[in-house]
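For reference, the structure discussed in these notes is given below.
Complex shown without one protein chain; remaining protein chains in place.
On to chain A.
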Amino acid sequence: MNSIKCECGHVNPEGTVLCEACGKPIEGNQHIDGNDKKKLLNMRYEGSARRSNTYNKTIIDKIWNFFSSVKIAVWLIVIALIASSIGTIFPLEQYIPADAVSRDPSVFYEATYGLAGKIFYQLGFHQLYSSWWYLLLIASIGVSLVICSIDRFVPLYRALKRQKAKRHESFLSRLRFYSETESVQEEEIKQVKEQLAKQRYNVKEEDGHIVAEKGRFSRWGPYVNHIGLIIILIAAMLRLSPIFFFEEYVWVREGELRVIPGTDNEYFIENKQFILDTYDADDERFKDALQKEGRVVPSNFQTNAIIYRAIESEVVGAEQELEKVDEFEIRMNEPAKFGGYTLYQQGYQLNEFSEMTFKLYEMNDPDTEPLGEFTVDLFDPDLEYELDNGFKVEIAEFYPDYTISEEGVRSKTNSSNNPAFVFKLYPPNSEDAEISFVGDVIGTAEQMGIDPEVVDLSPMGQVIGTFTPSIDPTGGENNYRILIDSIDFDRKSGLNVKRDYTLPIFIIGAIIFMAGVLQGMYWQHRRIWIHPKNNGILLAAHTNKNWFGLKKDIEKAIEGTSINIVNDQKED
């Protein structure tokens, strides 16, 4: 390495712009920080020797220099900013609304937003934030952060550690705050020193040369905050691995006991009760707003649950035994936490059909007693039902979530939201069956002008119950008809299961980031130099930010002396 010896005797590494000890500009290197074109010195890194400004030969040098440029960093940030905004033009894939034309992205975007939507989808913007190029962009910001910080931190640290109180005149006169005073009394300098010490400056003296310094630690703020950011990026990377993070969804009916998915059959949940509270429409505080809203507003979703844990049985092959872990009231904003897992209240369904009871009547005689009845468990329907008086009912078709559309009759989902049946009815001792269609309660309700979505928040049984028995789905030549007698509804709670070991890492990263930003922003590194010259002094000062505050400090320090206040030599 070609080191450079300054006239003050200090040996500087190659590429140094201002001597680490006395600040004298080193000839031949002034172009590096652009000092040759300006009167003022560039003090951002104290004129220390940065690798990026010193070497530019090998490919490694070139990569290093690319990523250590703040200009490139700003470009990366600006590109990330613009890219991020594109993803908010239309909803992302995961935010396609439930009532959309189609939840299939290849259909949804074009159907909803026309050509723009089609382009949005074809460019993959519906999953922009997990696209390779977005991740690459964020990764290069990470690389740039690391390289840039190393490139500057080490030399800056050296320079600040080696600085001397005695500075070269040509250094001081080229700082932004500078003044000369022809004649100054010994007494006055002493007074200034005391004043500075009172303002909590750290005053150092060397042959009558003085440097008063405070807040140096604020210079490390940016490096601390960048470390925080890097930790956050690392946490985000770890999160992609299932060891650190997984997520599942589970639906549990009231009264049901179920294994919690993702826990390797270790944990079980029992839904004791699902509670949904709504605001009272007469509540004095909210009357006006609720009236305007025109619908019931929920105030609380809650699952009262018991969590069990399976204990290894001592006898091999014996029944698993469950041990109660805890009871929870899981609400929105109040998840249940146990054994590293967290359960969040996410969804609910109040109106799932669970059981339907049917009665059988003679066709032409509406007032007769029913001929028989049977009950279908919708979660586990039988193929055949034998009625008391010899009738037999066979389920020919079962649509849990019946709908009729252009494509014909089908079940929209596998959940029993709107069950419908095609029954085969065998009278006693007969081989010939009558076909009956029964069900589609929701469709019937809609035809009667009842909007099932309005009853969304009140148990549907209360509303539907009033008219179900009158549904007559059969027509034609049948001798008998099957009518719905009663319906039981279930309340299901949807819970999100998560295990996330990266959270503490994110938290640590965020804390470090905040600490670094505060350190760098709410404190400032201020230095004031006093340089004796003949009978008088040169006074100069530098800070990394808040020049206004620095000037006030100096004014206070020289108050009552004949020393001239510093001039602001800023060009621009």
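The rule we apply is simple: a contact is a pair of C-beta atoms (placed from the backbone, for glycine too) under 8 Å apart; a residue touches a chain by one contact, two chains touch by 3 or more; residues count from 1.
The rule is simple: contacts and distances are computed from a predicted model.
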Which of "Various polyols ABC transporter, permease component 2", "Imidazole glycerol phosphate synthase subunit HisF", "Cell division protein FtsX" or "C-type cytochrome biogenesis protein CcsB" matches, in UniProt, the chain that is not displayed: "C-type cytochrome biogenesis protein CcsB"
Residue of A:Pro13, A:Gly87, A:Gly124 or A:Gly536 in touch with the missing chain, whole complex considered: A:Gly87
Of A:Ile63, A:Val78, A:Leu240 or A:Leu257, the residue in touch with the unshown chain: A:Val78
Sole residue of A:Thr112, A:Ser140, A:Gln191 or A:Thr357 that reaches the chain not shown, by the stated touch rule: A:Thr112
Chain A, residues in touch with the chain not shown (by the definition above): 34, 38, 42, 44, 70-71, 73-74, 77-78, 80-81, 84-85, 87-89, 91-92, 94-95, 99-101, 112-114, 116, 129, 247, 279, 283-286, 288-290, 292-293, 297-301, 331-335, 342, 344, 346, 496, 498, 503, 506, 510, 513-514, 517-518, 521-522, 545-548, 568, 570, 572
